[in-house]
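For this view, one protein chain was removed and the others were kept in their places.
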Amino acid sequence: MARQYLIGAALLIALIVFPVVSPWSTVILTVALCEGLAALGILVLLRAGQVSFGHGLFFAFSAYVVAFMAAASFGHEVLLLVPIATAASGLVAALVGLFIVRYRAIFFGMLNLAISMVFFSLLEKLFSVTGGADGKRVPRPTLAGMTLERETFEFWMFYITLALAVTAALGVARYLLSPGGKALEAIKSNETRLEYLGVSSRKVLYGAYLLSGLLAGLGGAIIALVSGHVTPELAYWVRSGEFVFIAILGGVGGVAGPFLGALMFQIIRGYAAVHAPETWHAVLGVMLLVIIFFAPSGLYGLIAGRKRKSAPKETAPKETAP
Amino acid sequence: MLEISGLSAVIEGVQVLRKVDFALAEGATVALIGRNGAGKTSLLRAIMGFMTVTEGTIAFDGRPILTMPPHERPRLGIGYAPEDRRLFSSFSIEENIRLPAEVMKVPGAEIARRLEGIYQVLPELADLRHRAAAGLSGGQGKMAALARALMVGQRIILLDEPFQGLAPVLAQRYAAALRALRDSHPEIALLITESNPSLLRSFAERAYAIERGEVTEVAGGLAASSLEAAGLH
Amino acid sequence: MAIKRSAAVAFALGALMALPALAQDKPKELVVGIATFLSGPASVFGVPGKNAADLFFEELNAKGGILGVPVKPVYVDEGAGTNQLISEYRRVVQDQGAQVMFGAISSGSCNALAPVAEDLKVVNVMWDCGTQTIFEEGKWKYSVRTQGHAGAEMMATLLYLMKTKPDFKTIAVVNQDYAWGRESWALFQAGLKALKPDVKIVAELFPKFGAPDFSTEITRLSALRPDVVLSTSWGGDLDTFVQQAAARGLLKQSTFVLPLAESSMERLGAVMPEGVIVGGRGDHYFLHPKHKNSAEMQSFVKKYRDKTNVYPIYPTFHMNQAVTGLAKAYEKAGAANGGKWPTKEQVIAAFEGLEFKSLTGTITIRSDHQGLEDQLLGTTKRVPEYPFAVYDKMALYPGKLVTTPVGEKSLEWFAKTKLDLVNDKSIETFDYSK
Partner (left out) sequence: MPPEMLFLAALDGLAYGSLLFLVAVGLSLIFGVLGVLNVAHGSFYAIGAYVAASAVLAAAGMGLPTWLAFPLFLISAILVGVVVGGTVEALLLRRIYGKEEVLQLLVTFAVFMILEDAQKVVFGTQPLFANAPMNWLGTIEVFGIYYTNYQLILIPLVALAVLVGLRLFLRRTSFGRAIVAVTQDREAAMAMGINATRIYLFTFMIGASLAALGGALSSATTSLTPGIGSGMIVLSFAVAATAGLGRIEGAAVAALMIGLGRSAAVYFAPEFDVLIPYLIMVVVLLIKPEGLFTTLQTRKV
């Protein structure tokens, strides 16, 4: 337990100090945190044994909400944009969740994929509204009423995102320890038994789906603000696949995992972009294989120490504290 | 012919077989009696190569077979009828019965010969041969599974709780089929597991009891007194 | 390599920050970050652009670099997606210390990168993207475009079509479904309405970008039999469309207008019939009627072919203009600065009004940072010298004639087009000659 808090704390301190030492990295770190948030949403669903290949939907939806609002006169404020866009994504998750919780395993993943691809196609097709494949520019809004220069804006956005990420991680950790979170694991291990106990597994999964949609939405809203541009690519299936990639890379053993994974992902991608600009996909692919075959519990598992090597059906350790 | 000694096996870290010693001679009929979860199925699955064996040996004709991959073991002449039938539902009965011989590249004439022998032992299957396996009743399914085991079981046939869930009439019918098999193919060894030993009393020569993965021979076969002595009644 | 590695280490550890060289001090090298497609379908332009850049920078460095400073290109993959591109772009500027960025090929990328360049205060040369809106709707101090824009291309195409086939009555369009396909058609349509209001548009098809099959579109066009079929598609999409249309006899039925076909000509080989109207986003053509025999062109075509085995296509010429323009702007700024190394602001200022020779003509950078570039169109002809179609009946439209004037918006300017532009005296014409 103490060890897991240590990992979280060490990661946090490193993140707090990093931008001061190396100012150019703030945006990349913020992007990593956003992807970490989306991957945290994936982690919640993975606890129930469900994998979504379509969370780009929520990520992109809130990003576009930000883009549209920021372009309009009334939405020119970060403190307004982020909660509204996140809530909007939550609303979409609430709608999609209504029927998607009826599905399990591969069908759950497929339906998520299909819905996100419908959204992706719409974003590309409705050129006059969404700007098509070129996407939309997001003008830099004010932050707490202040109009900031790029550097200051990025600096503050990073710490705001960090605070949000920590809050989200702690919240998710609590949730996973709560009866709802425990029931989630039961969906994975023995759903019938759960139903016998009088718990509606759909209700449990619905809650988790909503939460994961909100997390992905939060990440999407912030990424739209810091990169200043949104494109349909945010909803493409490869992007959704990356979230799952990041969740597994980081390890689903604890809520710090997705953030570790996202950081590692950005570092490898950045490193590959410098050394192999033409084959960076392959570098990432190899990295993913290495993790799956040699460290199936992810980076988090590597650091936290692997505890259950013998149980093949349960590669995901069950500790839930951060 | 089949010698098992000191065999231990685990399922997900839980030990289900403990130092099992067991032997099956040519043409013998042996009963393995035990409650649900005692390890009967695990022992058969270990023989077929589906268990994680932690210690001990299994030898066939004096040759150790533990390292032999599961799909090669039937080629030794071991036929296996799992407890829950496990027929291939989209095939017809005859296709199910022929399948193991076909994949072992047994010549067509030989398959036909064996089929004929099987239908003699289990005449009711001959009439059902073109029916889809999915539509069989429990009793018919058990028969078909037995027939399928016979197709390759030229030396040993492993039957996992064949009487489980059969109505008395069908159970009698099944027992009769086994006796017919005994008569027509005395060289084939039979290993039958059961939780209810009385069903096997009429033809098993030797009996073993299994409890929590430990196997002990029941002295004097399946005579009522020895069963009581073994605490199985 | 050592620099690259240390940059990567810095990236990984975040321990190091390469500060941009102080103004006036000559840096040890000038890092130029180049955003180009290294993956995805648009790498048909991105990779030739990169190959050409390698050649030009090598040449430039062999001549002593820019003001005696060697230039080092660093590449960023545009195919990684806009958000990733933006963070890579920043990294190259802030971590690798690039003072100049070339961004980019896709108009979407250019739109996204222009504000980033403003924020980072880095010289941003839009080396290949075409959207005319960028300088018409925005003012970007640090960005400059060393080539023409979509408006000039479409105007020249329209004028050429009006001249070679003045009496067509119906037209259909098959464009890729993204900004370029939509915008180029909007412009063309606006001009067409002004010049020939009675033309009937019988079909407007926007197949998905990267579509592998145009059978349905071709069936429709075969049934509709329009006089003219316009397609501003490029790359694999154009190749596929032309191939399938050729196989089904559509190319014989209608006059095809393919403003970007120059980049597909060699690949299409025998598929491309005679009589198709073709262009190449400017005056670029390795058989340019005025410049094909110049020493620079001959040497470039040879070097490029030695390296890649194919003839150079328009992105390589665009890259040449970006590199040459940059070198000239630095020289101009350096001269104005008394021979000292200019600041980025001085370089940007030097771009305004800059005139420099490209491989195929002269480029002028206007005060709104938009380049003026001539436009060359032709009609395909098959000749024994090449295993692919070449331009014949060429017309060279001066950049000034076909580019929307400063301060005007292209769409409005197109709507005001006058018929006398078609036969303007400044248009030069050429036939194919060996």
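Letters A, B and C mark the chains as written, and numbering starts fresh at 1 in each.
The rule is simple: a residue touches a chain if its C-beta (ideal position, glycine included) is under 8 Å from a C-beta of that chain, and two chains touch if they have at least 3 such contacts.
What you see is a predicted model; the values in this text were computed from it and never measured.
Taking the complete complex into account, the chain left out of view touches A, B, C.
For the options A:113, A:138, A:187 or A:263, the residue in contact with the chain missing from this view is A:113. Within the whole complex, the absent chain has one touching residue among C:60, C:186 or C:271, and that is C:271.
Although one chain is not drawn, its touching partners on subunit C can still be listed: residues 38-41, 43-44, 46-48, 177, 204-208, 210, 212-213, 215-217, 219-220, 222-223, 235-237, 239-240, 243-244, 247-250, 264, 267, 271, 310. On the side of subunit A, the interface with the absent chain consists of residues 46, 49, 51, 53, 99, 102-103, 105-107, 109-111, 113-115, 117-118, 121-122, 124-125, 237-238, 241, 244-245, 248, 278-282, 284-286, 288-289, 292-293, 296, 312-313, 315-316, using the contact rule stated above. Residue-level contact of subunit B with the missing chain is found at 48-50, 69-75, 80, 82, 86, 88-91, 95, 99-100, 102-105, 134, 148, 152.
Convention: only the chains that are shown with their structure count from here on.
Among the remaining chains, not one touches subunit A and also subunit C. When each chain is reduced to the mean of its CA atoms, the one lying nearest the mean of all protein CA atoms is A.
Ranked by separation of Cα centres from subunit B, the top chain is C. The two chains most heavily joined by C-beta contacts are A-C.
Distance between chain centres (mean CA atoms), subunit A to subunit C: 37 Å. Computed from the mean C-alpha positions, the centre of subunit B lies at a distance of 76 Å from the centre of subunit C.
By the touch rule above, subunit C contacts subunit A in their complex via residues 4-5, 7-8, 10-12, 14-17, 38-39, 75-77, 80-84, 86-88, 90-91, 94-95, 106-108, 111-112, 115-116, 119-120, 177-179, 182, 208-209. Considering their complex, residues 18, 21-25, 27-28, 31, 124-125, 127, 131-135, 137, 150, 223, 227-229, 231, 233-234, 239, 267, 269-271, 273-275, 277-278, 280-281 of subunit A touch subunit C.
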